[in-house]
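Below: one structure, written as structure tokens.
The complex appears here without one of its protein chains, the remainder shown in place.
Our next item is chain A:
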Amino acid sequence: MDFSIRAANLDDCKDIARMITVSRHVCACSRAHLEQDGFSKNPFFHGIIAEVPEQHRTKEGHTKIGYALYFYTYSSWKGRAVYMEDLYVMPEFRGKGIGKALMSKVAQLGLAAGCNQLDFTVLEWNKSSLDFYLSQGCFDVTADLGYHCMRCEGEALQHLAQP
């Protein structure tokens, strides 16, 4: 199946919000927040969109059928890095190389920006995703090196932020 991979623009936020809502099983993802956070002067993230031609659109009429969200980060050991926050392809479009193409694009852009690492997180029970990523050549930093993801939010973060 024909598909194209390109940088996301402001008009794509509606579709990105739609796909986030479905993939993350949340009540609603705010399109306004995505527009503000991703397309202002100092964006927090960048997006890549996977699009199919009209003749392959979904039942509901969507041609934007996958996306990746990423931002630049840093390793104090290796230098510039890129973090892939989201990678998603609508279920009926999987198995066609679209996820791989999105991820490759993030890697290509990262390398062009001087990055030495592409990092992301996956839930350990998500075997199909884990298998997909490992088959592409990444390694499991948590399993292999013992790094645990730690998080501070809500009241704990408020408390910590007290001077």
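Following the convention adopted for this analysis, contacts are C-beta pairs under 8 Å (C-beta built on N, C-alpha and C of every residue); 3 or more make two chains touch, one makes a residue touch a chain; residues count from 1.
Basically, contacts and distances are computed from a predicted model.
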{"item": "Protein name as given in UniProt for the chain not displayed, \"Dihydroxyacetone phosphate acyltransferase isoform X2\", \"Golgi apparatus membrane protein TVP23\", \"Spermidine/spermine N1-acetyltransferase family member 2b\" or \"AP-3 complex subunit delta domain-containing protein\"", "value": "\"Spermidine/spermine N1-acetyltransferase family member 2b\""}
{"item": "Missing-chain contacts mapped onto chain A", "value": "5, 20, 24, 26, 29, 33, 37, 44-45, 69, 71-80, 83, 85-86, 100-101, 103-105, 107-108, 110-111, 116-125, 130, 133-134, 136-143, 145-153, 155-163"}
